[in-house]
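Up next is subunit A:
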Amino acid sequence: MKFFKVAGLSLASAIPTLLLATFIVFFLQRLIPGDPAVAIAGDYATPENLARIRADLGLDQPLFAQYLTWAGNAFTGDLGTSFQSGESISALVLDRLPITLILTTMALLVSILIGLPAGVLAAQKVDTSFDRFLTTGATFGIAIPNFWLGMMLIIVFSLGLGWFPGPGGVRFADDPGQAMFGLVLPALALGLVGAAEICRQVRSAMVENLSTDYVRTHRAKGLSNRSIVWKHALKNSSLPFATIVGLQVSRLIGGAVVVEAVFGLSGIGSLAVEATNQRDYGVIQAVVLIAAVLVLATNVIVDISYRLLDPRIS
Partner candidate 1 sequence: MTALATPVRTTVKRRAGRFAIWTSYAVLGAVVLVMVFADVLSPYAPTKQDLDSILLPMSGAHPLGTDDLGRDVLSRMLHGTRVSVLAAGLAVSIAVALGLPLGVAAGWVGGVVDVVIMRIVDAVMSFPAIVLAIGITATMGPNVTNAMVAVGIVLAPAIIRLARAQTMAIRSETYIEAARSFGARGLRRMIIPHVLPNIIQPVLVQVAVLMGFALIAEASLSFLQLGVQPPTASWGSVLSRSYTFLDQAPVQIFIPGIAIAATVFAFNIIGDEVQRLLDPKRK
Partner candidate 2 sequence: MTTSKEPLLSLDRLSVRYPVGRRKTLTAVDGVSLSVREGETLGLIGESGSGKSTVARAIVGLAPVSGGTVRWEGKDVSSLGRRERRDFVESVQMIFQDPHSALDPRRTILQSVREPMDTMGRRKKSERRDVAVKALEDVGLSAQMLDRYPHQLSGGQKQRANIARALVTDPRVLICDESVAALDVALQAEILNLLQDLKDEYELTVIFISHDLSVVSHLADRISVMYLGRIVELGGTEDLMDHTLHPYSEALLSAQPLVDPASRGERIILRGDIPSPLSPPPGCRFNTRCPHAVASCRESDPQLLTITPGHSAACLRIDELHGLGVREVPT
């Protein structure tokens, strides 16, 4: 099976990066100024408390041993316990992850559904005023902070028109339908900025493609413009498109963290913010690690589609 071989190759090539990424996450702990135990327990902690925290963190162990223990636990799904709530961090993250995933997926859909056609249209009318309008618009779109766009959407659509619920969404457990509805505005806020980016990049990939010799040959053969643009040129832009989408996922996950804060959604982003305020370093580490795993997983998918799409890469 070609697919499994390809998938195996892609996964294997992501492993060294994943290992290095876990190193980075682990060493985040080392950035804690002063004694991490004091930082966690506060200045008035009893000596016994400090000793317990040190033992828990393994701070009495050599550094590399600490890493191995931590990474080993992380691979088995044990991300430690929260110092604030005493809960399992894995459980906390798993509880919050679905919202972030759904939000990111919706935003990705928005950005592709708007960005891709816009980019193709701009490329088709390259150097016309329509193209200039779209490109300038897209450049402006990239410049808009997504969380600010979220605030604007709230002001207009929930405070002004009352079409959507305000910030502080409904939990999925309570009412899934209403909860999904509450994700529309945040997904738009995230996705519109992404659409601007995709539009720009699809445009430049398509412009390059449309000026190649084989497209000119197709034109000479009398193929309709529509079939040239949508079938041939777009197909040949699929590799750059996969790269763009891969990058976009990373951006969207990052953006989700901030947008969640704006809309009061309880995803992993707001978990990280709460953890920061409570100096719950284990939770912060876990969120950073999960985000990297998500991005790496996307990269593997992009890599697999590369290898399947392009016969030259084997």
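Everything below uses one rule, namely that a residue touches a chain if its C-beta (ideal position, glycine included) is under 8 Å from a C-beta of that chain, and two chains touch if they have at least 3 such contacts; residues count from 1.
On the choice of candidates, all candidates are chains of the complex that A comes from, given by their letters.
What you see is a predicted model; the values in this text were computed from it and never measured.
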Touching partner of subunit A in this complex, picked from 1 or 2: 1
Residue numbers on subunit A that touch candidate 1, as the complex places them: 16-18, 20-21, 23-25, 28-29, 31-33, 127, 132, 135-136, 139-140, 142-145, 147-148, 151-152, 154-155, 159, 250-251, 253-255, 257-258, 261-262, 272-273, 275-277, 281, 284-285, 287-288, 291-292, 295-296, 299
